[in-house]
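Take a look at this one; I'll ask things after.
The complex is shown incomplete by one protein chain, all other protein chains being positioned as in the whole.
Chain IDs A and B follow the sequence of writing; residue 1 opens each chain.
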Amino acid sequence: MTRKTLLSVGFILALGILPPIFYWTGNAFWLDLATRLVILAIAATSLNLILGYGGMVSFGHAAYMGLGAYAVGIPAHHWLYGGLEAWGLATTSGLVQIPLAVAVTAIFALLTGAICLRTRGVYFIMITMAFAQMVYYLIVSIEEYGGDDGLVIDTRSELPGLDLDNPLQLFGLAWVSLVAAILIVRMVINSRFGMVIQGAKGNDERMRTLGFNTYVYRLVAYVISGAMAGYAGALLGNFTTFISPEMMDWSRSGELMFMVILGGVATTLGPVVGATVFIVLEEVLSDLTLYWHLPFGLLLIAVVLFGRGGLIGLLNGRDQ
Amino acid sequence: MKRLTALALSASLLAMPALADTAKIGFVTTLTTGAAVFGKDMENAVNLALEHLGGKAGDTELEVIFGDDQFAPEAGKQVTDKLVKQDDVDFVAGYIWSHVLLASRKSVLDAGKILISANAGPSQMAGKLCDPNFFSTSWQNDQTPMAMGEVLNRQGVKSLYIMAPNYAAGKDMVAGVERTFAGEIKGKDLTKWGADAQLDFSAELAKAKASGADGIFVFYPGAAAGAFIKQYDQAGLKDELPLYSVFTVDGISLPKLQAADFQGVLGSKITQEWDPSLDNPANQKFVSDFKAKYGTYPSFYAAQSYDAIMLIASAVEKVGGNLDDKDALRAALKEADFASVRGEFKFGSNNMPVQDFYLREVVADADGNWTTKVVETVYEDHIDSFAAECQM
Partner (left out) sequence: MDTTLLVIQALNGVQLGLLLFLVASGLTLVFGILDFVNLAHGSLYMLGAFICATLTFALGNFLWAVLVALPITAGLGFLVERFIARPLYTRDHLDHVLGTFGLILVLDTAAHLIWGPEGIAVPLPEWLDGQTNLTAEIVVPTYRLLIIGAGLAAAGGLFWLVNHTRLGMLIRAGASNRTMVSALGINIELLFGLVFALGAALAGLAGMLIAPITEANIGMGNNIIITAFVVIIVGGIGSIKGAFIAALLIGLIDTMGRAFLDDIFKIFMSNEAAETSAPAISAMLIYIIMATVLAVKPQGLFPPKVR
């Protein structure tokens, strides 16, 4: 194994081992922080697939997380208050909720992606944002699910052999999911499919001359990414036990983008490192001062101005 | 090593009851965004309360840790979790916003801590979601607008147009005035709320005017208050569509309105459970010290926050600092044995205050500062409409 791989594996392992240790030594809050971090890292990893490798800058990725979370919250709500029984959607079973989250986000990605991928560049950024805003306002408009006030998830997803009310088990599930997400993205990228996606980022025309229907390839990547973010959203809903339209706000999508870029686009571990630094910084700075947005913003500007290639780039040396 | 300390500790525990030498209070409010102005007022009142108490309740030190909800339910819940899990507070108090309180409720109550609202009063938490560990030093959302509906009936207002922000409290406020107002509701608008709230009400005001209603009832706390009143003024609706508001004109908006010389607000009527002019020793001390220290009249947010700290201090003192006996602590809280700025203070069966509601009018005080004074008492010992739904 190269030094780089060793470092990566070490980082992921540390991310899985340290938080439970914190928990056992009486720092329950740190485990919470790590759980949030790992879940966001999954979403950032999924975003990296299209943003980093595919050059599709989605400014609406938070909507997928939101939809995934509502796919947990809405059945749980009906299970408690009635309704939707005929559809089998009044349930707290994770075996229904989580596949639902993945399915709903995949379908949403397919429908909107088909339209978004007709556009390029900044038009793509903005149209993905537009669809996210539509979902945002759609949820706001539904009185039954709390509208702007959000929805409290009274019961977490029930999974065989797992108790998500136990913070350690929830964290474990999130961490295993993160590892799986990283491996899936790697597998996709190293496949022939992944080569086409990356080729289309650099030179779409050439890939098409070579006989690839890049539109379809890109759309499939977009759907995979959306569904992964939806899964992360289902975990987030279980973690916070409270969901609101606000989690789909455009600034949340911006944060996910920031995590990917901060860590390093089109790198395996970049999004995870980015999410870690983001969450830790947010926590440390907001502890120091109420006005933590100020140093945070300055840092963001500095990273963009001086830190090309993200933190992973710094780690690997300037040339890469 | 750790075990040894534990042993030593349990030995000492045998000798005397578990006395916490510090009672920790988490106080969640809005300290950033435009709504931070309420948070600041509440923070000031909490600090004043601690000053008046000498930082102690009996022999127990009081420690307050402030948390910022960023005017958003999700962030509010997150900061509540942190107070409960990391800082291990004994009480979580504060909460301006109903939706933030609803989102955070479970985090506090599941951990077995005491939750005290110093402002938000969502109907659910007075009724079905009531809890022995939840207390309020404010009101249930519906009560204040119910008092206003009563006032409107007495004044012979026949029809009403209603505007409020579209969130938990906005809906409760509308429900409240509709419950008591006997006339006709000519129209209703619920507008976007939150950090990106709608502040241009041109379309809504044009509708209100065209509706031909006798008056307009609004609930627009905070930054939206100034914006609304200005536009109401500019649209020249003062005579055509008199303004009846709750939680819109207060100690926070008045100085700003005065600075911008919005004369239109003088004389407008509001209902409330408290007023700076209430004649009792606790209130006089609170108002004069607050003015001396911070230079403005306290708002009702401040008054309720002051009461929340005083309530906690009274209970902590009563149980002698033993915060582990929750039954005793709950009983001590329920007695509400403290000098409230509202005068007499007592809890109903659902741990919401049973209290009077007043009609207030905006006036200029002796120094020319704009403030409010009590015109009449609308309700005496009013019990909220959801108490019956509370099973505990």
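Note that a contact is a pair of C-beta atoms (placed from the backbone, for glycine too) under 8 Å apart; a residue touches a chain by one contact, two chains touch by 3 or more.
Not measured: the values here are computed from a predicted model.
Residue B:Q231 is the one among B:Q231, B:N280, B:N322 or B:N369 that touches the chain not shown.
Within the full complex, the residue among B:T191, B:S245 or B:S385 touching the omitted chain is B:T191.
The residue touching the chain not shown here, chosen from A:R120, A:R186 or A:R206, is A:R120. The hidden chain makes contact, of the residues B:E204, B:D250, B:E273 or B:D356, with B:E204. Listed for chain B, the residues touching the missing chain in the whole complex are 32-37, 39-40, 166, 188-192, 195-196, 198-200, 202-204, 206-207, 210, 223, 226-227, 230-231, 233-236, 252, 256-257, 259-262. Touching residues on chain A toward the chain that is not drawn are 51, 57, 59, 115, 118-123, 125-127, 129-131, 133-134, 137-138, 140-143, 147, 250-251, 254, 257-258, 261, 265, 291, 293-294, 296-301, 303-305.
As a working rule, only the chains that are shown with their structure count from here on.
The distance from the centre of chain A to the centre of chain B, with each centre set as the mean of the Cα atoms, comes to 37 Å. By the touch criterion given at the top, residues 31-32, 68, 72-74, 77-78, 81-82, 85-86, 98-99, 102-103, 105-106, 166-168, 192-194 of chain B touch chain A in their complex. By the touch rule above, chain A contacts chain B in their complex via residues 27-30, 32, 140, 147-150, 152, 154, 240-242, 244, 246-247, 286, 290-291, 293.
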